[in-house]
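As structure tokens, the structure follows; a few thoughts come after it.
Missing here is one protein chain; the remaining ones are kept as they sit in the complex.
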Amino acid sequence: MTTTTDHTIPDAAPIVLEKTVVKSWKTPITLSIVALLSIVLFIVFRRGGDTTFTFAGGRIAPSLPQLVVPTTLTCVILTTLLAAMAALSWWLLARFAKVPLWYSSVFAFIFVVAFLTWAAGDNSRPLPITSLLLGAVSLSVPYIFGALGGVISERSGVVNIAIEGQLLAGAFLAAVVASMTGSVWLGLVAAVVAGVLVSFILAAFAIKYYVDQVIVGVVINVLVLGLTNFFYSQVLAKDASFLNDPPLLPSLPIPGLSAIPVIGPVLFDQSIIVYLMYIAVAAVYIGLFHTRWGLRLRSVGEHPQAADTVGINVTGTRFWNVSLAGAIVGLGGAYFTLGSVGSFSEDMTGGQGYIALAAVIFGRWDPIRATLAALLFGFASNLQYTLAAVGSPVPSEFLLMLPYVVTILAVAGFVGYVRGPAASGKPYIKS
Amino acid sequence: MSDDSGAQASAAETGTEAAGSADVALETGSQVPPDDPNDNRWNDALRQILGGSFVISILAVVLALIVGAILIAVTDPGVQQAAGYFFSRPGDTFQAIWNVVSGAYSSLFQGAIYNFGRPTFSAGIRPFTDTLTYATPLIVAGLGVGLGFRTGLFNIGGQGQMLIAAAFCGWIGWSFDLPPVLHLIVAIVAGFVGGAIWAGIAGVLKARTGAHEVIVTIMLNWIAFYLISYLLRTPGALQEHGTNNPKSPAILPNAILPPLFGPQYQLHWGFVISIAATIVVWWLLERSSLGFKFRAVGENPNAARVAGISVKSVIIWALVISGGLVGLAAVDQVLGTTTGGFSSGIDAGIGFDAITVALLGRSRPIGIFVAGVLFGAFKAGGFLMQAANNIPIDIVLVVQSLIVLFIAAPPLVRAIFRLPTPGSKPRTKTPAPTATAEEATAK
Partner (left out) sequence: MKLELRGITKRFGSLTANDHISLTVEPGEIHCILGENGAGKSTLMNVLYGLLPADEGEILLDDEVQHFEGPGEAMKAGIGMVHQHFMLIPVFTVAENVMLGHESTGFAGFLNLNEARKRVREISAQFGFDVDPDALIEDLPVGVQQRVEIIKALSRDAKVLVFDEPTAVLTPQETDELMTIMRQLRDAGTAIVFITHKLREVREVADRITVMRLGKVVGEASPTASNAELASLMVGRSVELTVQKQAARPGDPALQVRGLTVIDHIGQLVVNDVSFEVRAGEILAIAGVQGNGQTELTEALLGLQQHVEGEIELDGNPLSGLSVRNVLDAGVGFIPEDRNEDGLVAEFSIAENLMLDRSDSAPFVKGGTLQLGFRSTFAAEKVSEFDVRTQSIDTAVGTLSGGNQQKVVLARELSRDLRLLVAAQPTRGLDVGSIEFVHKRIVQARDSGIPVIVVSTELDEVDALADRIAVMYRGGIVGIVPGGTDRETLGIMMAGEQPDDPNGPAPDPHDDEGRSGTRGEAA
């Protein structure tokens, strides 16, 4: 046998298997359906008159002049564009084997513009773009915090269905502590503590007792709902002025940036919690992919045994990162009581944690993509309020459904072949 | 008072007993540990009983009730007041705690099982029939969720399935004038179909595109909610004529589930349907070819696929049947308890409660039945507790979820009560050395 040691190394180079292309027709099919829908909605049920878009300024930023377009003509042009793009997508797939993501994104953007033009047509009241976007960002805040927590937790190998519970607990404790102490800052700290406490339950059951993580998550959500409802009606409601009247976070306009028209008031005239969110998104992204913390976190989520054999404490890593996830989500919960509403009410998160979870999956476990998905959901949710004010013909329920329909379409179609963290959801049992 | 709370606890225990013992039988049946015969057999038996799931189930309920009692006590103004001078008269604090907790749990019992304040047995037993009434939809929905679990699917979309089912069976119930029995049957079938269709969407999407059923069913809940809300406020759709309320018309008498023990009790024939469904689901899972495939896919979809079982069609069928069963819960609501027309809150959280019921019943039909009755008792008693003792019914949610958490983590319960670990030997065994053990006995 030794005679063959001088044999050339056959496998020194990676195996390069011949590749052919597996075409997925999901994208063109979806685009065509949407295009067809556009034709029915925007052309068959066309609306006349003009559509007016306004671009109001903020406290600092100046307003832009309003934009008036003829409704029918604009809709016809945009719909034709959509139909053409849908047709082109079939050709793109046939020719290049792939419809690029930017193509679908542009398509989606044109559809949204067409939809807005149509919905606010017929000389109805002007559509306020600034407040539409402002509201979208505002509604996205808990989604984004929730999604970041979900990304961290799932990347470390623990499915976090308990986002809902963490949000609710954060909202609750933030309200109570801020109200009692009169300090929003202590309220924020309390929200973090609440999120971490919920995470402790998740971590204890999922990591220590190997209970199915999805089940623990769902049960924790019920538990937190029961607890907060109980305390709300048993304690908070009896002395609301002392226990449930927290101060609101002040707006802190960023000098310079907040003076940009539209973008300024939407992004840079916000409360501290929104700025914390920007920092969190960047920090989680950089942390996950460029630091030791992220490398180790991802390693226990992908292949815990391999991490163990190089001396990484799998259980500990998971435990602390699930706790960190809880802290982040809890902070998002504080936004409900300290950022927007100003007091706690029963079940005030109303299932938004589940939407955050959908954003995690839609965003393929990537903090940036998940944030974008969360923004999309926030936009869809807010569209309903804006259009109701404008007097649109679409029943509000259908707009309210939109984020959920989009999510289903996303998980079933657009997302396609997605690979999450390999060991997510699997307890690590040392042999 | 003390007798009541004691009896309440034992009622809860017998409630879980069957669930627990069914599971014990299953576990011991499937894994006979090749124990060293020299071991003390009695010692082992004791270990098995003390650490087994039967005792764990009871202790989980007890633990959850204890936590509930703590919550009730610390939030009670009387207790807080007494605690203010705890160091001068500690007895007062304990007396206050005792008063509020025993009062609450005695209401819970009297509202759920038997009311001693009533003169006759037929009036006194009324709470128990209420318990069964509340249990009726929980059982069928729990069976639906449990059937999903056995197939490895998490149907979290009970709410949406119930809403669609309510629309289906309600529409049949008020729009047509059919002969007595036929009308009821058609309406029930329509409810089943409605739930089945809504869950079937998730099934088809999972089978065809791999979309995760947890995400899809959650999203379908919201879509159903807004869809039904829209239809309920739209004249000509589901809205009652001549009203502006988002509410449906009343069900015609022919389509109403008749009362089971006469008009003085709420309990209706839906309970009989629940019993029948329990038996059918048991047969389906344990004795039928389809159920065998469900379980095979649930335990190991890869092996099932290699063995020629069509995993995709199993997923679709399992969700269809699961949704249909959950739809029957809506039938109970619409044709049994809320016959005067429904609103978009008709699901009453049953879709989510069903998950805890299925978990508590360990996805076994008999266990689910018992768990459904237990949760029905919590619900019935919770209302009395809220009315009589001013304790929010949400405490029931807390107790229920704690029960499920404790039952899911037997080591935790054992640690709290310092119980021995049953079969601790096989538990720590790793696959590789097991092989050696077998070889050792083989040689």
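Note that the chains take the letters A and B in the order they are written out, and that residue 1 is the start of every chain.
Everything below uses one rule, namely that a residue touches a chain if its C-beta (ideal position, glycine included) is under 8 Å from a C-beta of that chain, and two chains touch if they have at least 3 such contacts.
As the structure is a computational prediction, the values presented were derived from the model and not from experiment.
When you scan A:T74, A:N244, A:S271 or A:S299 for touch with the missing chain, the hit is A:S299. Of the candidate positions B:L205, B:I251, B:V281 or B:A296, contact with the unshown chain belongs to B:A296.
Although one chain is not drawn, its touching partners on chain A can still be listed: residues 1-2, 4-5, 7, 9-15, 17-22, 290-293, 295-296, 298-299, 302-303, 305-313, 417, 422, 430-431. The missing chain lies against chain B, touching residues 29-32, 34-36, 287-290, 292-293, 295-296, 299-300, 302-310, 424-426, 428-430, 432-443.
What we mean here is this: only the chains that are shown with their structure count from here on.
Averaging Cα coordinates per chain places chain A and chain B 32 Å apart.
Within the complex formed with chain A, the residues of chain B that make contact are 71, 75, 154, 156, 205, 208-209, 211-212, 214-216, 218-223, 226-227, 229-230, 234, 352, 355-356, 359, 391-392, 394-398, 400-402, 404-405, 408-409, 411-412, 430-432. Those residues of chain A lying in contact with chain B across their complex are 26, 161, 201, 204-205, 209, 211-212, 214-216, 218-220, 222-223, 225-227, 229-231, 233-235, 351, 354, 357-358, 361, 395, 397-398, 400-401, 404-405, 407-408, 411-413, 431.
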